[in-house]
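My questions will all concern the structure given below.
What you see is the complex with one protein chain gone and the rest in place.
And then subunit A:
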Amino acid sequence: MNTPSEARQSPSMQPPPIGMLAELTHRCPLQCPYCSNPVELTRKREELDTQAWQRVFAEAAELGVLQVHLSGGEPALRQDLEALVASCAEHGLYSNLITAGVNIGRARLEALADAGLDHVQLSVQGATAEVNDHIANLPGAFDKKLAFAAEVTDVGLPLTLNTVIHRANLHQIPDLVELALELGARRLEIAHAQYYGWALQNRGALMPPREQVMEAIDLVEAARERLKGKLVIDAVVPDYYARLPKPCMNGWGRQSLNVTPAGKVLPCHAAETIPGLEFWNVGEHALGDIWQHSPAFNAYRGTDWMPDACQSCDRREIDWGGCRCQALMLTGDATQMDPVCELSPYHDEIQTLAIVDSHKDDEFTYRRFSRQPA
């Protein structure tokens, strides 16, 4: 019998993805200088419509996706967010709303909860209004976020607080832990900025000094141990100062996929920075086909593409070669080993680069749409 589950076991088939990042829009009231969206933002007129997203969610569930992260930009700028959450719930997908929390009132939050929303992840840019609003470039944002967090817990939805860490807020880590507890969050993400796209442009304004990074790692570890069972603390490490590369996306095309506002399906949100990759769009292909067969997903899957030094390394299926986008940015070649790895010939170079950038005094280049072409 040739059942679908048996078919998936054949060697040519990829195991299905677990998570999907749905970037519903690139529009956002905030202008954070480390935004993970591409520097060339997609405009509203190019966004997938409600029906297209609903079809994507149905196909994702069929493919084996368990969790959907509704993200942006600011996903709440989509007027159809309730319908999209309902679509996730209908297909049994766990829905996680990743929001800046400055434009969702009580009534809308209740509507989202009623539609079946499972979890809210609220970004804060700092632990005080001064720091938060400067980084987001939006006066009054912090107060709105605090009010929103109170509404989330009051409605009974579980709350995660997420902060991207860099030179301008690294000193606030203990305050962020306190803030998470005060707001009744069950989870806190302390994510050091990853230097792609906007953050790469702003590296001279964001890169923290090495000694402060090491101190911050110890602080987070101590808080995690102290608050076990009360607050889950997840940390994303600042990899420029690391010895070993991060297992980027837990391996290219292994567990997750990312759908852009215009429907392009990427192995990670920065993958479009790699020239020559062919990405498929949900408008032209079924999601399952894209996962299995699109050239971009197969480009760096598994270990065959790796340079010899990586292929013979014991950590090849732990690190999965690190990050392809970073290899490209820092060495000019996406098939190089991630230069964060201490075995990379570029390792010393990027450590030096980080130290130099950490001593710069650059101003933020805020994330915003470029001027409309005439």
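Heads up, the rule we're going with is that a residue touches a chain if its C-beta (ideal position, glycine included) is under 8 Å from a C-beta of that chain, and two chains touch if they have at least 3 such contacts; residues count from 1.
Assume contacts and distances are computed from a predicted model.
Taking the options "Glycerol-3-phosphate dehydrogenase", "Phenylalanine--tRNA ligase alpha subunit", "Phosphoribosylformylglycinamidine synthase subunit PurL" or "Pyrroloquinoline quinone biosynthesis peptide chaperone PqqD" in turn, only "Pyrroloquinoline quinone biosynthesis peptide chaperone PqqD" matches the UniProt protein name of the chain that is not displayed.
Although one chain is not drawn, the whole complex shows that of A:L48, A:L63 or A:A199 it is A:L63 that touches it. The omitted chain makes contact with just one of the residues A:T25, A:Q54, A:Q121 or A:T273: A:Q121. The chain omitted from view is touched by exactly one of A:R43, A:R106 or A:K228, namely A:K228.
Where subunit A meets the missing chain, the touching residues are 5, 8, 15-16, 18-19, 63-64, 66-67, 92, 94, 96, 118-119, 121, 156-158, 160, 186-187, 189, 226-232, 234.
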